[in-house]
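Let me give you the structure first, and then I'll get to my questions.
Of the protein chains in this complex, one is absent; all others appear in place.
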Amino acid sequence: MPDSTNVVTGLPADQFEVELAARSVTLTLAESIYPLEAIYGASYTFIDRCYVLLDRSSPTQIRVVVTPKKDVTSESELRAIAGELVNELLSCAWRAQIVRENRAVIEAVTMQAVGGAMGPPSLDELKDFDFSEEPFEDPLGIGMSWEDKYKKKKDEAAPAAATAAAPSEPESSQ
Amino acid sequence: MSENLSELARVPVVRGAFPLAGLKTSATFPAFFRYRALPRERVLLTNLEGNFLIVSSDEFRAFAEGNVPPDSALYARLRDANFVRAHYDVKRATEGLKRRRSFLGYGPNLHMLVVTLRCNETCIYCHASRAPMEAVQTDMTSAIAEKCVELALQSTSPGITIEFQGGEPLVNFSVVKHVIEHARKKNAALPTPKALEFTMVSNLSLMDDEKLKYLLENNVQICTSIDGPQGLHDKQRKLPALKLASGEKTGGSAWEASVTWIRRINEAYAKMGLDPTLYRVEALLTTTKDTLPLWKEVVDQYVDLGCRALFLRPLDPFGFVEKTGARLEYPRAEYLDYYRKSVDYMIELNKKGVEVLERYAAIFLTKILTGEDPNFLDIRSPSGAGIGALAYNYDGKIFTCDEGRMLHETGDDTFLLGNVETAKYREIVGHETVRAVVLAGNQDGRPDCVNCTYQPYCGVAPSHSHKTQGTIFGRMRESSVCAVHKGIQDYLFEKISDADPETMEVFRRWTTIRPREHFIQGAADAPAPKDA
Partner (left out) sequence: MSETRVLRLHRDLYASAAIESAIATYAKHATLARTEEDPHVVLTIASERPGRAEKVMRELANYALGLTIQTQTQAAAVSR
């Protein structure tokens, strides 16, 4: 339990540790409620005006220490920062869940919005595209052209036929 | 009722909340819906595609529990509005959604050119980061202006509006003229010329006959600010006594300057044979703490000037308000009280034959009653930043929105996309900042909005959330924009649910969008395609 002189009105002592001298507030968060991505998201919105340090207090809990950069002269300011952080944590945690659930519609709208605004590339822009790189692995040859695919098969069949005709020659390995 | 439930029944219900105690919801009867309690035991339902129904509390319970007799009038209403799962018309819902998001098919249609930061007025809430009249280095050059025009004309939108802003754009009138002429010339040379419009946002105090003649002859729409009656306006918008480089002297009452020219311009439109019910100078106001008790005087002022529309805009957090906010700001609950009184009064005036509408109401009512989106960029999902509008600063820097440009002037480059000197159109609108802002401005991904009954009609600009909360996503419970939008829609739906026929007729008139074709140029003048 924190020292009673380090209690700020409105910040429950069992959830917040306050060091008034250092002007810092520490929250210990269960990852089952606030996933790491939510903690990152909320922390990021504070690093312009606070110092934010993360650590693990246990395998399932993360400790967040927040210290305002500017001099905080009153407890109410410290309380406001802490309160805003937990609100942002909730917002980030919930948003992560919403985005997972609504991913299809969000992606569709985003693609249409940006694609509609951009329009098709011009010939000059196409000239700068790099088409040489293989986009993906293709073990079944799905992306292969008909000519390439059947020329390949024909080439494979031709040595086999030649081998069958030749007397007792071992098959060449592929 | 058990003791616990009777305890709950005595708990005062928060606005919009419905007492759910004892409700046994059906998983099979209702199609997807959102709900919000209205006064006098009514409940508003909305669905994915933005259809709405107003039902009684008892009807809502029956609907939620799946206890609606199939031969009842309620069942028919629910089915017809696409709220019954068994009859859910996916095709109709898709068409409805597509109509509401039709703006997604094309790029920025609004291009705001800040032709100078210099301004001869000092407004206590100025969000434009205006510069003094000696700061000629903040004038846009013709060369930069041309590049802005050429970038704007690459938009995939079939029509664009070039909006002259400042500072005070009349200060750099030569560049305004150059933009108009250059845009016309370049547009005419396009394989498919765009529908081109020009708008100027001006305090009108530097207007003269020669400038007005040019603007009228070149079909430029004019928009100005009137904060209300003279005492209020002049208290908030100072027109200091200045002698300009041209020798011209300014000063005196900012209100008198604006009003004089509003009347002159409106007379000029009438002389040109333009329909006076359609062609007027547009005026806007910024609501400060001093405005709130003067709601009737503000409306009367606008009516007296012959204005057909008021836009009861609350204060925004950009620019001077950071310093003057303590004097000017107010709780949004007080703003909403002022809003209700003002619009109630306007409705009564309309019933007496005075045609004046409130702009917020018109925007929301168009979405609610017609299923169309008027494409007001700050109230749509995703917001218009970067994909519906671009802002060009005097030095050629490009931003997702004018608020982004204002933030830049205070050292925050979050919304900066590039510079017209080096930028390519597709790189600008495909910029990672635009993508981030599109994601952040999409209500389908935002906590609170995702469950909100007003989701099909609403929108919050990421720049406002960034400024006030440090995140482009925003926390809507703490957002003053959300509070305003919710409050306005609460008011409108209360009126809709009251269903007074005269009020509904007024509302229907407010949703009618009559294009002002006099201001549209370019596409109609386009040469016929070569193969015709």
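For clarity, chains are labelled A and B in written order, and residue numbers in each chain start from 1.
The rule is short, and it goes like this: a residue touches a chain if its C-beta (ideal position, glycine included) is under 8 Å from a C-beta of that chain, and two chains touch if they have at least 3 such contacts.
Owing to the predicted nature of the structure, the values given are computational and were not obtained by experimental measurement.
Asks: Could you tell me which shown chains are touched by the chain that is not displayed?
Replies: A
Asks: Would you mind spotting which of A:D55, A:E101 or A:D148 touches the chain that isn't drawn?
Replies: A:D55
Asks: Considering the whole complex, which of A:A30, A:I47, A:M111 or A:L126 touches the chain not shown?
Replies: Reading the full complex, the residue touching the unseen chain is A:I47.
Asks: Please output the residues of chain A touching the missing chain, sorted low to high.
Replies: Residues 36-37, 40-41, 43-44, 47, 51-56, 62, 67 of chain A touch the chain absent from view.
Here, only the chains that are shown with their structure count from here on.
Asks: Based only on mean CA positions, could you tell me how far chain A sits from chain B in angstrom?
Replies: 34
Asks: Considering the complex alone, what residue numbers of chain B touch chain A?
Replies: 101, 104-108, 155-156, 382, 386-387, 424, 426, 429-430, 434-435, 438-439, 442, 444-447, 450, 469-471, 473, 475, 477-478
Asks: How about chain A: which of its residues touch chain B in the complex?
Replies: Residues 45-46, 48-49, 87-88, 90-91, 94-95, 98-99, 102, 105-106, 109-110, 112-114, 116-119, 121, 125 of chain A touch chain B in their complex.
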